[in-house]
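Note that this complex is displayed minus one protein chain, with the remaining chains in position.
Take a look at subunit A:
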Amino acid sequence: MVSGLINENPIIYPKKERRLRTDTSITDELTPEPIDQLEIFDHIRDIKDPEHPNTLEDLRVVTEDSVEVDDENSYVRVTFTPTVEHCSMATVIGLCVRVKLLRSLPSRYKIDIRVAPGSHATEDALNKQLNDKERVAAALENPNLVEMVDECLPSEE
């Protein structure tokens, strides 16, 4: 990619203070702690933007409220907002979120990734692309793309 940055000067929002879990008092061995919104958000908030050193949380591409989760029915939907409408990086961001969740969630989950309505020029095409099993699998066969995704995912420690 020779061309310049797509969004040269993104707005960086102050980080929200990490909300401490209020229910830490659960010391009971047997009470289950279902997967919830915050937990999913914790997985994806530190993903790096493909073209900036900031995280998706810094740029408000994802927020806690943009995550919908239904643990019982094993369904999660993440709605993200690209920083600019014509952002060609939106597919990469979507792919990163998907890969991160694939790695972090049990296999029973169905993951649905969408761009926020009205936030992108080719919204429908994008949604279709991000949720098409074959196309995602094909993308992940491409070593260049995988490398790019891996760079964006926060390394563990």
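Methods note: contacts are C-beta pairs under 8 Å (C-beta built on N, C-alpha and C of every residue); 3 or more make two chains touch, one makes a residue touch a chain; residues count from 1.
Throughout what follows, contacts and distances are computed from a predicted model.
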item	value
Listed names "Magnesium transporter", "MMS19 nucleotide excision repair protein homolog", "DgyrCDS12037" or "Trafficking protein particle complex subunit", matching UniProt entry of the absent chain	"MMS19 nucleotide excision repair protein homolog"
Sole contact to the chain not displayed, among A:P53, A:G118 or A:P143	A:P143
Hidden partner interface residues of subunit A, rising order	29, 31-33, 35, 39, 43, 102-108, 137, 140, 143, 146, 156-157
